[in-house]
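Right, I'll just put the structure down here and ask away after.
Left out: one protein chain. Kept in place: all the others.
A and B are the chain letters, set down in written order, and residue numbers restart from 1 in every chain.
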Amino acid sequence: MIPHAPILAVFLPLLAAFVLPLVSLLERRYKIPLAKEWVSAIFVIAEVMVVFSVFPDAKSSVVAYQLGGWAPPLGIVLAIDALSALAALIIVTVGALVFIYSFIYMRRESGVEHYYALLFLLLGGCVGVVFTGDIFNFYVFFEIMSIASYALVAFRRHLWGIEAAIKYLIVGSLGTSFILLGIVFLYGRFGTLTMANIMELMGQVAARDLVIPLTCFLVGIGIKVAMVPFHFWLPDAYQGAPSPVSAFFSGATATVGVYAIARIVYVLFGAASVGSLLVVLGLITMVVGALMALVQRDLKRLLAYSGISQMGYVLVGLGLGTALGIQGALFHIFNNAVYKTLLFMLVGAVIWRVGTSRMDELGGLWKNMPITAFMFLLGSLAIAGIPPLNGFASKWMIYLAGIEYGGWGYVVTAIALIVSALTLAYFLKALSSVFLGQRPSHLANVKEPPAAMLLPAMVLAVLCVVFGVLPQLGVDLVEPAQRAISDLNGYIVGVMGG
Amino acid sequence: MSINYAVAMMLVGLGLYCLVVKRNLIKLVIGLSVITDGIHLLLISIGYRSGGIPPIVTSAYMDNLEGFAARAVDPVPQALVLTSIVISVCVLALALSLAIYAYRHYGTLDVRKLRRLRE
Partner (left out) sequence: MNREFLRLLTAVAVGLLLLVAVYAVLPSFGEFPQSRENTAVGQRILEEAPSQTGATNVVTSVVWGYRGYDTFGEATVLFTAVVGVLMVLRAGGRRE
């Protein structure tokens, strides 16, 4: 591990965000071409290296980093276990690819320095949320993440973007208020803010006293992951945001949401009994997302609804609570990050070349953009869970977990299978209406996007195949995280000391 | 039984009422900030000690630090509220800037009218 890697991982993206406006000023004054892009690239690469260096250490034991040397529970501590490390790994990988993609994609926009700064703040916020071991600090970084997302949704400043940002801001702030209320309850009850310390004391409290605080957290985080009663903001936000931002949301921000559920519900509250509620919510989320995706005419909205539907699988896996179910859920969130980011990048490529994502205005682009089309096919098959691609591997684990559970677990597996079939149906519909069929005459001269835009998508497409053919790689990746979720004592000892 | 908690929760309830009933963007933002203010009030109230003094070591307590620690109110919620107020102001600023932009370009602050403009 690089010395001080935990704090560096949070600090580097934020530092980049502070530096970028300055760099952009110098760029304009001294006419240095591409200064913003180079500085961003350097920071992103450094960030990836730092987070990857933490991963091996966190895999076996909790890395506790005391800020300012104040021992918990007095001070704030960064606590990185295998779950945090896995989430951070997904976030920075997606983040780095999105940055590379943005360099070309955003070239034609005004105010790009704000865009990069906000994207860095979003990245830093995400990493801060997953690394912190302090419940109030969790809230602070959650807000950094949220405010950066609200602003990024509005970046294009067209009607959809502004309207979606307003809606997202109101709903999202309500959600974070609920999280804050939950924190207030916890502080009043336990008199401490360090998560590990709260966990130590959790056993002494009657379960009924924890219902309201837990509900506050569930509502707050549910809004963030777009669980079904709170999903209405998401399609608008994904449609309104520029495509790289949608890609980042569906890959990284969704991962943070799932991490928060696993951390708060399972680890902090130790509340495995909420599992059945999560399964029910997950099933509803899955079905509603898929049904809504079927009727969409805009490609980005379709992807957004399919993202909601995929989140349902993750919730179901987590809710089942067995080792296999949790492993399946964590593997699925990894895979989801890979293929959803891939698909949003490809849709972005189409928008970049053609200027629209409405499916009835597109068609026959296979001949113009064969590489994009092929990768879109690959991503569609992966998300529908067709072997031998990665989506199949993780969905298979969730199906098996349902069967292993017995009883109503069979129903869960049956519903999950039906939703997979629906997923295949709407993605084939999308594929045929964009890349096959009659090509409108004005699209005859459309070309492949530049290589720098295709490259990050290619990396993700390769990952889709690799983790599909060798699912054991993925299981090895998520297995320590699953053990970390069930080993509460290890976390407490790791943070508070013996 | 004290009234502090009740008032704080009433503020949260009022804010929620405002959020679900009002359509004007500015009023929605006001609702949001009333909710957070209620939560702040609750947070501050939790740290109160009956007959407490502010957590500042005045000259009267310079030589009597134990006495100070036995009488002062909890300093942690005050620090948390300080942080939280800044955060809520930031959300407010962003919300209002979006409102300004929406009003300038689309001529309305009614969220439902904005929604209808999309179609």
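In this text, a contact is a pair of C-beta atoms (placed from the backbone, for glycine too) under 8 Å apart; a residue touches a chain by one contact, two chains touch by 3 or more.
Note that this is a predicted model, so its numbers are computed, not measured.
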| item | value |
| --- | --- |
| Selected from A:F52, A:F99 or A:Y150 as touching the chain missing from the view | A:Y150 |
| For chain B, the residues touching the chain missing from this view | 1-2, 4-6, 8-10, 12-14, 16-17, 19-21, 42, 45-50, 52, 55-58, 65-66, 68-69, 72-80, 82-83, 86-87, 89-91, 93-94, 97-98, 100-101, 105 |
| Chain A residues touching the omitted chain (full complex) | 14, 17-18, 21, 67-68, 70, 73-76, 110-111, 114-115, 117-118, 121, 124, 128, 134, 136-137, 140-141, 143-144, 147-148, 150-151, 154-159, 181, 185, 188-193, 201, 204-205, 209, 212-213 |
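The working rule: only the chains that are shown with their structure count from here on.
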| item | value |
| --- | --- |
| Whole-Å gap separating chain A and chain B, where each centre is the average of the chain's CA atoms | 29 |
| Sites on chain B touched by chain A in the complex | 12, 19, 25, 28-29, 32, 35-36, 39, 42-43, 46, 76-77, 80, 83-84, 87, 90-91, 94-95, 98-99, 101-102, 105-106, 111, 114-115, 117-118 |
| Residue ranges of chain A touching chain B (in the complex, touch as defined) | 136, 139-140, 143, 147, 150-151, 154, 157, 159-160, 162-163, 165-167, 169-170, 173-174, 177, 180-181, 184, 187-188, 193 |
